[in-house]
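With one protein chain withheld, the remaining protein chains of the complex are depicted in position.
So that you can tell them apart, the chains are marked A, B and C in the order they are listed, and the count of residues begins at 1 in each.
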């Protein structure tokens, strides 16, 4: 496993990491969670991504139980959580980044995770109804109180990230270190264009999500939705349309030819392409099956084979079929 | 129930909230307190106002016991307290905002309230004998130590509020967020004129008190002081004069005609008029009877019916009979 | 008892307070300490001065035991301690204001005093071998950690006090609030000349010591050293010379005539003269006998009788016989 610095911070994260969105608390039961964490660690993964809202808190609870049983030294792994969506549709409990919600949320997350602190804590979305300054103070206070080590954002605009950074700099608070954006061959503008100045100016690190565009980039939707896939789960109707888009699936088909030449899967190619972006600190991958982990890891070898010319070729195949 | 941001902060407060001045520890017993809190919550109220001085500490104690029995999730409600008057007429124990008094007071309030923290903590009055800087440090320290989430002032001058804000900004301390002023149809100058620039400049929120001018705006004093009313309580002689002012009661009579047209009480009209002021975050209402809560809540519907023209008409009725 | 603000702070201290230098742990036993504290409190005294070095720690211990038995509400009284001299003649344990010594010392003082915090903590002397910045951080940290409420200095130069103030202002630390200088009719230059600008510029308060010039201003040394006086104690040889100075005792004799006219003792006149200085927050007086306390308190009445003309007359009597 290769490791990268989380942006300009000193934290080393494995290039590929494990996320529990959808997975834990839904499809994956307790034992499976423990096994996939153990397999990931054996493969060198040291970052396990989580959030308050995943499976309504159950994702944190299951990860907490698994980590307790695995009993690794705390310094050897990195756990995150994220706050914004909340667990109750009530004022100050959802869709907010106000001080009351955040300071309440971290305590409950730590209890579910059975940890003294998380390594990374994210603002899961921007909140237009809370001043950035209030949020920065609360996030920084989590670090001061020893409940988190680093904080960052997820799906914030470049302007909002910079505002947070500058407010923290001015008031001598802990600054945001990382952002968790969607990033894959079909979703690139924010990472490649909007954030462009932030990498150099503030040393922003990226922990990217949806590297396979919800599975679209595995190629398995080229012939419609297969049985048992995530797009068939209740509440994921919005995914089905996206995943069966014929234009995109045609691109996926052509990427399949490149993958064949490299002797890898389309998914491995898609991951490898992300790894060629030096601003990406780690790719958060799913892990509903233990074998997936090993498969994904091979993307590191493929990345080493992606020459500038090949990269150009891949991006030419995608054309402007991305946002 | 509608909710509003507490000024520019991210905290959402119900437009109508419940105060315990006079009420708890005096007229209302323990069970009644619990029932009125529960009824208010059922109506969507999420903010319960309190102060050290109310009923000499008993108001906090009774609210604390009620909250403990009700056992709501802590994140779901907002409790305040306020310091200045003190409980003992002795140096450093009353009429002060010095560090010694404030840091002692918050610990005792939290004990009476049986809470780990209050959401809002107010300086109940300005203290000319303590530098604003000393008070700002002590209030900010309460937040740093996790004993409060937001702090503000009550009946401070605009100049004093801005001084506190600027000192906190300069020394990177927690800034004041809200002010609790008297505000009703007969008491408007501070909120509408003196504080005017503060809403935009520092994002000041308002938690207003005495919306019915101690009952004058219910109309029940149009024919003198009825038996059992607050104006008959010991120690409230000063109120009697104000409440039986003939000029004001004549205004109240004319407001009664407007209320009749809208199909509401004078009190509901008076509350609705306050709600039309967007700088008001929440109106603190009394709650000596459970039914009062439901009645007051109807003011939200009435507020929706107050057109700019109707607002002008109401204010023309009051004329210059206000301070 | 009258109260004054401690400089520009909001803390109210009694004009006359009780110090335990020499007294506790030496001449005064446990019960006597408790009785003199109780008598002082009955007379309205709210400030009890102490220091680590007084009687080698025993003065704090005896005061702590007395306070525990008296069991007054903590908010109702003010206790101080002071650090510099240390209890052991070893590096980092005496004659220093370095971080290691100070943070160790406060913990031991609080243990001896059986208190969670002292109200006032003083740097007992300046330390030329520690940067003022290091001392300011350590003193400020005591306040941040809740072990003290206000900090100050004793016998620092005006330049050193201002340095401490400015460093704290620049680094957003808790600033020094008070100074404890020697001040009496024979010792005036520092308070009246050297510190002159500090009262207005930084709001410095004074808790003055040796108001009777070690007893010289009681008049009891006019005819040599009486048996049983402090000047006869072991280790106080240096005092004897000062107390039997014939020039000063002649001044004392003339002050006695003024005192006679006012119907008070020379000591009461000397205390009253100090009270006419508005920059003095409190005069620390000794209390080896309970009756002394009541006697000293009468100085407040005498102070009210000292007109500007009488003050001029008193100071003319002293002439230039002071430092």
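Please note the rule applied: a residue touches a chain if its C-beta (ideal position, glycine included) is under 8 Å from a C-beta of that chain, and two chains touch if they have at least 3 such contacts.
As the structure is a computational prediction, the values presented were derived from the model and not from experiment.
Every visible chain touched by the undisplayed chain in the complete complex is listed here: A, C.
Among A:20, A:46, A:96 or A:109, only A:46 touches the chain that is left out of the view. When the omitted chain is restored, the residue from A:31, A:74, A:111 or A:189 that touches it is A:74. Only one residue in the set C:30, C:58, C:74 or C:99 touches the chain that does not appear here, and it is C:99.
In the complete assembly, the contact with the undisplayed chain comes from C:135, out of C:36, C:81, C:135 or C:300. Mapped onto subunit A, the footprint of the missing chain covers residues 3, 5, 8-14, 46, 73-76, 78, 119, 144, 146, 149-150, 172, 174, 203. Within subunit C, the residues in touch with the undisplayed chain are 88, 90-93, 96-101, 103-104, 127, 129-131, 134-135, 137, 141, 145, 171-173.
The working rule: only the chains that are shown with their structure count from here on.
Think of the whole protein's Cα atoms as having one middle point; the chain whose own Cα middle lies nearest to it is B.
One simple way to say how far apart two chains are is to compare their mean CA positions; for subunit A and subunit C this gives 63 Å.
One simple way to say how far apart two chains are is to compare their mean CA positions; for subunit B and subunit C this gives 44 Å. Counting only residues that touch two or more partner chains, subunit A has none.
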